[in-house]
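Every protein chain of the complex appears in place save one, which is left out.
Let's look at subunit A:
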Amino acid sequence: MWEILRRPLQRGSLAGEPAATLPSGLAPAARAAESEHELLGEALREEVRRLFRGSLKLRHLDAGSCNACESELLALLNPFHDLQRFGIDFVASPRHADGLLLTGPVTRHLEEAVRLTDQATPRPRLLIAVGDCACDGGFCRDSFAVHRGGEALLPVDVKIPGCPPHPTAILRALLAALGQDAVRALAARG
């Protein structure tokens, strides 16, 4: 046990550090995204503190995605992105959630499950469509077996496009959304 604890203790917190150390000039985009991530996170923490008393709980709802959006949502929880330090966390039950993170185009087979999960979420609640599929059906929007995104069934408050959206893009969109008047009004009622 000591062996595994020693390394993190010596190294200190990784949150916000670039996961891979990139030599300059090789891939500047990745380095820029990391610092943007920190700035976004700080701003997001401020908005969450102001609007949700410092704690925004979200529940993930898979409505037929390919699992890439799920992977990026999980990446937000890893030691680098560490979403919790900005006051946002994912919860296990819709009953504990301030909002839903919807992924996938809403397949016909999941229609009822999506409705029931939404009904189980206390009002007011945010509905956040994550990824192209949840926004408008994405690459499979022409299929007979799916709806064209969350809007077909439920009112969507925030759309986060991307296939899949980068973890930083998810933060950026959340921040933009929390700045919206509509979301402020929603938070004020809750």
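The rule is short, and it goes like this: contacts are C-beta pairs under 8 Å (C-beta built on N, C-alpha and C of every residue); 3 or more make two chains touch, one makes a residue touch a chain; residues count from 1.
Criterion: contacts and distances are computed from a predicted model.
Visitor: Given the options "Adenylyl/guanylyl cyclase domain-containing protein", "ABC transporter permease", "NADH-quinone oxidoreductase subunit C" or "Spermidine/putrescine import ATP-binding protein PotA", which would UniProt use as the protein name of the unshown chain?
Guide: Hidden chain identified via UniProt as "NADH-quinone oxidoreductase subunit C".
Visitor: Touching the hidden chain in the complete assembly: which of A:41, A:64 or A:149 does that?
Guide: Residue touching the chain left out of view: A:64.
Visitor: For the chain left off this view, which of A:35, A:78 or A:180 is in contact with it?
Guide: Selected residue, touching the omitted chain: A:78.
Visitor: I need the residue numbers on subunit A that touch the omitted chain, in ascending order.
Guide: Its contact residues with the unshown chain are 1, 3-5, 7-8, 14, 18-23, 26-27, 29-30, 60-62, 64-75, 77-81, 90, 92-93, 104-105, 107-113, 116-117, 139-140, 142-146, 163-164, 166.
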